[in-house]
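This report refers to the structure that appears directly beneath it.
Just one protein chain is left out here, and the rest sit where they should.
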Amino acid sequence: MKISAAVVGAAGYAGVELARRLLEHPSFELELITSDSDAGQRLDAVYPAFAGRSDLVFAAHDAPELRDCDVAFLAVPHTASLALAPGLVAAGVTVVDLSADFRLKDPALYRKWYGVDHTAPELLAQAAFGLPELFGQELAAAAERHAAGQAMLVACAGCYPTATSLAAFPAVHAGLAQGVINVHAVSGVTGAGKKPSLRTHFCSANEDAQAYGVGTHRHTPEMEQILGAPGRVAFVPHLVPLNRGILSTVSMQVPAEGFGLRQAHELYARFYRDAFFVKVLPPGQQPKTSSVAGTNFAHLGLGWCETTGTLVVTSAIDNLGKGAADQAVQCANIVFGLPEERGLTTMALPV
Amino acid sequence: MKISAAVVGAAGYAGVELARRLLEHPSFELELITSDSDAGQRLDAVYPAFAGRSDLVFAAHDAPELRDCDVAFLAVPHTASLALAPGLVAAGVTVVDLSADFRLKDPALYRKWYGVDHTAPELLAQAAFGLPELFGQELAAAAERHAAGQAMLVACAGCYPTATSLAAFPAVHAGLAQGVINVHAVSGVTGAGKKPSLRTHFCSANEDAQAYGVGTHRHTPEMEQILGAPGRVAFVPHLVPLNRGILSTVSMQVPAEGFGLRQAHELYARFYRDAFFVKVLPPGQQPKTSSVAGTNFAHLGLGWCETTGTLVVTSAIDNLGKGAADQAVQCANIVFGLPEERGLTTMALPV
Amino acid sequence: MKISAAVVGAAGYAGVELARRLLEHPSFELELITSDSDAGQRLDAVYPAFAGRSDLVFAAHDAPELRDCDVAFLAVPHTASLALAPGLVAAGVTVVDLSADFRLKDPALYRKWYGVDHTAPELLAQAAFGLPELFGQELAAAAERHAAGQAMLVACAGCYPTATSLAAFPAVHAGLAQGVINVHAVSGVTGAGKKPSLRTHFCSANEDAQAYGVGTHRHTPEMEQILGAPGRVAFVPHLVPLNRGILSTVSMQVPAEGFGLRQAHELYARFYRDAFFVKVLPPGQQPKTSSVAGTNFAHLGLGWCETTGTLVVTSAIDNLGKGAADQAVQCANIVFGLPEERGLTTMALPV
Partner (left out) sequence: MKISAAVVGAAGYAGVELARRLLEHPSFELELITSDSDAGQRLDAVYPAFAGRSDLVFAAHDAPELRDCDVAFLAVPHTASLALAPGLVAAGVTVVDLSADFRLKDPALYRKWYGVDHTAPELLAQAAFGLPELFGQELAAAAERHAAGQAMLVACAGCYPTATSLAAFPAVHAGLAQGVINVHAVSGVTGAGKKPSLRTHFCSANEDAQAYGVGTHRHTPEMEQILGAPGRVAFVPHLVPLNRGILSTVSMQVPAEGFGLRQAHELYARFYRDAFFVKVLPPGQQPKTSSVAGTNFAHLGLGWCETTGTLVVTSAIDNLGKGAADQAVQCANIVFGLPEERGLTTMALPV
């Protein structure tokens, strides 16, 4: 029997990607999709790619059927999850949250960066962090508790933190990276969400590149938490004209004697040797965001500036895939005791 | 046991799409990929989307293992299939040909439009035409002969003819369309192939739209053959800046009394009611190429110019999907007695 | 002394393009720009390309200074010009209107297609039609009356009608084109205006092509009026992913004996031999929208379908240039007795 699933906020970009994945997933049954803006509309009327593939209709966010599901994926803005998750977990629904509400372990940080008090600190303390390649033990523990009958909460990592941490973690964890970690990332426009705005108008974003949120982006403390490097991340995101994809370029000073491209590649290849979804490319090859579009894969590339002693690790993901919906499904797979790659093995279009 | 498959010309865009589909297909086993230009290279070195998904290495076109396969997909330029197909069929290999070599039933037309004599007219006479929604009987007959032990040849329809004929056939077949059939189509740049050229250079194709081959495109006689309308198709293809997709807009004069949008929709909905891969959109909704990218689906939209009595049918497909690789797999499914949709049910990315 | 000019609706795409042209124009002085949505903001805050090039600040639409200008360009939605133009002309301000309000000579047609009564039929009767290559005499007459001290009204042609009529007029005017004139056009996204919407969201328009307004687009009667061909235009516009540009592909049946590509080229080359802004390309060359982006130029290409007897003329313009702002400046040049090309000779970026 299939696991019944709901997507709350399914009309947004991450939510609709979840809907796609769950509809094609062999173990989950997508029974409910909700949307405040599009309640009452057919899914395929809003997203015609579903024509002939689904007859689902958006319900309202407060649909009571939500509590009958085995798992609810929350693809809603921050504070909305804070309002929803405690009740769902209490009702026995496992929650996979894609918002920022349960990512920062320290409620004070949440207040500082999101401007509101955290109203569910106990649940926050129990949340498993959803970035399986780096926090596998937390998720394994959650799977055990879930197998014992407990509803769980997974706080999925953000898109930039996922790309960036996969690139930085091995070097930082090994104690090689010294001082400030410079992160420059470019993102496709789906990262800015579905709501139309002057900034995401085709004619503004097309044929343009622009930085934004320099030194102020809310994903900064999340990266620092994941890397265990408080106050060390200088993060500069940019918008570039593509639909999907994040390329995060992480520059780290590595003063270690004798360190170079070969050593870096050995370190990363070893670190990710068992990671189904992370591919460390051969030295000299740089990842392309198009090679992972629509997937849960991350491609990592390594570079080395000899004169400055700078290790440069680049990381390509799909912001809606590994950076959102697919990683959420990967986490759900784990918590429900399924192989982590189930329903996620499709590769990107080769061109 | 799986059906062993080869892709000849797998480094080209249609060929690599075939490789992707066959690698993920539950019934075919991709055992051989060939390429003249990339022989000896790993598939994932040329197309990094395959990193971690396949260890295949390109063989040369004349790899002897080709004759050991159950089915060979030929994704090669015209005349190359003419040279390869007869030997393969004689060796008992079923051939699904994506080139133009076996599409035109009349060898004289082949000589006129392709400038060479057809050297295998007997095989041409036996070839099944690979456009299942319109030529299902030919393919069913081929499946029967194949089940009886005979190697078959399928000549898959071209990309523009597939999109255009799906749009035009019901009206033409019903005798409604009178006179010249005006076909204006736009295609993404993968339609021009993988070989770099000034025309497909990013900086030339980006931010540009241009017609080409006006009145001289080789897909014209193929459309006329499919529609049974010799000398009636005026075809104007255009290049627009997207990777994948054909939108074919077909304008037909329908002088029938009382005909209009509602009648058109009824006709098309009825005609395609059993077609898994063809969706006739509700009146007033126009298809988007992005909704079918990476798939074997075709979306049709209907429009009506009241003052001129013109029926306008638009058809969106992926030129590499329904227009090439996916349709070839659909044909192979049919010939090998599998459900036609096997391995082809994934939908497009919703955004 | 320079001619003082105002742009009403200067925050929209056509309006801001007018602002750019007038700021760099040697004979006009841009003294006033208005905007309802952005009143009080600096021009370069809304459009940073003006940084360091202009200190203008948007005034409100009802700025009284408007009546002190020599010429007012109205880049506003239809009905807004209808409200503004009569008062301005009465106050002695020459009006160059980019809206649809004074294009259709027959008020009944205006009511039919725009759903409102025309409230200034006398002014409508006096308006000169702003498409200089085809209506030069109307504009010359307006220039004479203007030289005699009269404020004039020019109703600039729409973007699709401009591109389409330049392509169709010579053949239609010569009596060669018979029956229905099939017009399929693709437009860049600036054609849909500056207001953000789901349809113009980057992630919807990017990597997509879609038809819209099939058989119902309001530019249809305008084309028929220009061509003198009521009830004969079947018009299908499409949205494609580029910022600027219209490529209009016009298919016409020419049953004349002995007619072909060479005859067509002679006809068009002769017709436009004195047109500074219209270039008829050599037979076999098709226009690229990128070659006219940001300019007032139109490039025409000729094609011929031998079997069907169809003349195919393609026309590339910039929808904001020749299709809007630049053509408006060209008209103003003429009415004010300046050389028509003044301030408009810059060519497109070559790549």
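We call the chains A, B and C, going by the order they appear; numbering starts again at 1 in every chain.
By definition in this document, a residue touches a chain if its C-beta (ideal position, glycine included) is under 8 Å from a C-beta of that chain, and two chains touch if they have at least 3 such contacts.
Keep in mind it's a predicted model, so treat the numbers as computed, not measured.
*Asks:* So one chain is hidden, and I want to know which residue out of B:Asn206, B:Gln263 or B:Gln285 touches that hidden chain in the complete assembly.
*Replies:* Answering carefully, the residue with contact to the hidden chain is B:Asn206.
*Asks:* With respect to the chain omitted from the figure, which of A:Pro48, A:Pro161, A:Gly191 or A:Gly245 is a touching residue?
*Replies:* A:Gly245
*Asks:* Check the options A:Ser4, A:Gln263, A:Thr310 or A:Thr345 and report the residue that touches the missing chain.
*Replies:* A:Thr310
*Asks:* Going by the touch rule given at the top, which residues of subunit A touch the chain that is not shown?
*Replies:* 180, 182, 184, 186, 203-204, 206-212, 214-215, 220, 231-236, 238, 240-245, 247, 249, 251, 253, 286-290, 293, 301, 303-310, 312, 314, 316, 351
*Asks:* Applying the definition given at the start, please give the residues of subunit B touching the unseen chain.
*Replies:* Touching the chain left out of view, subunit B contributes residues 13, 189-190, 194, 196-198, 200-207, 241-243.
*Asks:* Residue by residue, what part of subunit C touches the chain that was omitted?
*Replies:* Touch set of subunit C with respect to the missing chain: 13, 16-17, 19-20, 23-24, 47-53, 190, 194, 207, 243-244, 276, 279, 281, 285, 287-288, 290-294, 297, 299, 320, 345-351.
The definition used in the following text is that only the chains that are shown with their structure count from here on.
*Asks:* Taking each chain's centre as the mean of its CA atoms, which one is farthest from the centre of subunit A?
*Replies:* C
*Asks:* Could you tell me the distance, in whole angstrom, between the mean C-alpha positions of subunit A and subunit C?
*Replies:* 46
*Asks:* Which residues of subunit C are in contact with two or more other chains?
*Replies:* 203-204, 207, 241-243
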